[in-house]
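Only one structure is covered here, and it is reproduced in the block below.
What you see is the complex with one protein chain gone and the rest in place.
Naming follows writing order (A and B), and every chain is counted from residue 1.
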Amino acid sequence: MRPFDYTRAGTLDEAGAQLGKTAAVIAGGTNILDLMKLQIMTPERLVDIGRVPGLDGIEADGDGLRVGALVRNSDLAADGRIRAGWPVLSRALLSGASGQIRNKATTGGNLLQRTRCPYFYDPAMACNKREPGAGCAAKEGVGRMLAIFGTSEHCLAAHPSDMAVALRALDAKVAVRAADGSERTLPLDEFYRLPADRPDIETVLGPDGIVTGVVLPAPVAGSVQAYRKVRDRASYAFALVSVAAVVTVEDGRIARARLAFGGVAPRPWANDAVTAMLEGEAPDDALFRAAADRLTADAAPHPDNEFKLPMLRRTLVSVLRETTGLAEPSIGTDRTDAAA
Amino acid sequence: MHTQLDVNGRAYALDHDPRTTLLDALRDHIGLYGTKKGCDHGQCGACTVLVNGRRINSCLTLAAMHDGDEITTVEGLGEPGALAPLQQAFVDCDGYQCGYCTPGQIMSATGMLEEAKAGDPSHVSASLSGDVALDDSEIAERMSGNLCRCSAYPFIRQAIHSVEGKE
Partner (left out) sequence: MTQTFKMDEPLPRLLDETRQGLIGTPMNRPDGPLKVSGRADYAADRLPDGTAHGVLVRATITKGKVTRLDESALAGIEGVVAVLSGPNFVRNPAQGMAGESPVQPGPRVDYHGQPIALVVAETFEAARDAAQRLVVEYDDAGGAEVDPDSASEVETDDPDATGDWDEAWGRAAAKVDVTYTTPGQVSAAMEPHAALAHWDSGRLTLHGSQQMLRFNRKELADAVGVDPSEVRILSPYVGGGFGSKLGIGAEAVSAALASRDLGRPVRVVMARQTVFDAVLRRTQTSQHVRLAADADGRLLALGHDDLVSNLPEESFAEPTTNASQFTYGAAALRFQQSVARIHRTPSGSVRAPGEAVGMVVLEAAVDELAGELGMDPVELRLKNIPDTAPLTGQDYSGRRLADCLRQGAERFGWAQRPKAERDGDWLIGCGMAAAARKNMLTKAAARVRLTGAGAVVETDMTDIGTGSYAILAQIAGELLGLPESKVEVRLADTDLPGASGSGGSFGAGSTGSAVFLAARRIREQLAAQLGCEPGELTLQDGIARGANVEKSLADLVQDELVGEAEIASGEAAKSHLSAGWGAHFCEVAVHAWTGEVRVRRMLGLFDIGRVLNRKTATSQAVGGMIWGLGGALTEELHHDPRTGHIANRDLANYHVAAHADAAGRIEADFVDDRDDWANPMQSKGVGELGISGSGGAVLNAIHAAAGVRIRHLPATPDKVIAALEAAGR
């Protein structure tokens, strides 16, 4: 860890004024300190927003909810409204990290956490995300945990968040405060950039921006929601693949199928064509297999993670079977109230 | 820089490097070596303490971020001759071997029992709405942030189970 100045911001304005290219925000700190200890991030100033008032609540926002950036992952997962109306978000949060980390990690920090690509994490190895133009050691290296969608020749890293995958399936938006104090909300696909030739720039936040919260749209009445995470041990591990699903079946047909995929892309991944294949159709194994094939048709795996294609397909089929009633729901699949 | 910590009911005024983690502050500044460093990256749980009653990894937070906070470490639960029930249960159930992860397991379990009492669900809860019944699989999931390489896991859970619901 390089030396830095530590300042505690009392307000967002104070925090904003202290940010810049050589500064970084700290809130929960569970990822940034991990990275700073390894000198993967070397901010000269650390702006602690942990005690800024007004960012740690979950409040009604129309028919939806606004979740403050400082809401702890465990508090968000345990919130009664979330559990009832947006259960996929609870499930995703609870599948991530550990009880201790969830007690510290924040909503904003979870969105902004960095990839766990082993080459990003090792300053001795070339990484374009750490040092633009340095090259990508992962390409011909160990690739088990890398992405299969949305990569570029410059970066193959996967985004590690579970929470963000659920948010994508819920069509949530990220609230972002700009340097001038203005705020806008962005869908996740706009908030996260794909790596292209600048994998170091992961979001549209910019050096002065601060994530202030997440906006959840109204709950999807009568939906069946699921988060399924497949990993290398039973708990406390990052996803090999994950599937978040918010599915509504009406009159024997799939009325709505919002799906997002984790562990497979530089951001929570979604595929409109897959949704289009499913919506309006009757639940059916052959249909699900075709949708899964469609999903992985675009994949560009590393030689070490070709397994993610069949794994993702099978996990998606399993989730679709449970969320559409072809199979009994297992733990992780929850039904929301029929009334909104 | 200066930080005030309340550790196990006692006030400490620290003059420290901004880089000092809460873990290193507890160990090398205050001299409470019960809290262990196993990985320094939140990957093992050996450093678990309670901050304002909630369990966290003390390695993944700066001392500076906890000015005025109440910290409970394993030393604060009990001592030989006057062990807390959970500590005694670890002894009776052989819920350890080498003992290095043990303070973290005990602090994590202490925090976890409160979370369960509050009705917080886990990844393996059958329902998100019901009460939490702390069966073995629930305890295992909730304690998975605490690695034990000796693999005393079944005995750790037996110890936790034996005190669950008792004050």
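Here is the rule we go by: contacts are C-beta pairs under 8 Å (C-beta built on N, C-alpha and C of every residue); 3 or more make two chains touch, one makes a residue touch a chain.
Just so we're clear, the structure is a prediction, and the values are computed from it rather than from any experiment.
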{"item": "Which of A:178, A:194, A:237 or A:255 contacts the chain that the document leaves out", "value": "A:237"}
{"item": "Given A:2, A:21 or A:184, the one touching the chain that is not displayed", "value": "A:2"}
{"item": "Touching residue (missing chain; options B:44, B:113 or B:163)", "value": "B:44"}
{"item": "Touch residues of subunit B, complete complex, unshown partner", "value": "17, 19-20, 24, 27-28, 31-41, 43-44, 46, 73-75, 77-81, 83, 87-88, 90-92, 94, 96-103, 106, 124, 136-137, 139-141, 143-157"}
{"item": "In subunit A, positions touching the absent partner", "value": "1-3, 37-39, 116, 118-119, 121-125, 137, 140-142, 144-145, 228, 230-238, 240, 307-308, 310-311, 314-315, 317-318, 327-328, 330"}
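In this text, only the chains that are shown with their structure count from here on.
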{"item": "Subunit B - residues contacting subunit A, complex", "value": "1, 17-19, 21, 40-42, 45, 48, 54-57, 60-62, 64-65, 108, 111-112, 115, 118-129, 140-147"}
{"item": "Residues on subunit A engaged by subunit B in the complex (per definition of touch)", "value": "1, 3-6, 8, 26, 28-30, 33-34, 37, 46, 48, 50, 74, 77-78, 83-84, 87, 90-91, 94-95, 97-101, 103-104, 234-236, 331-332, 334"}
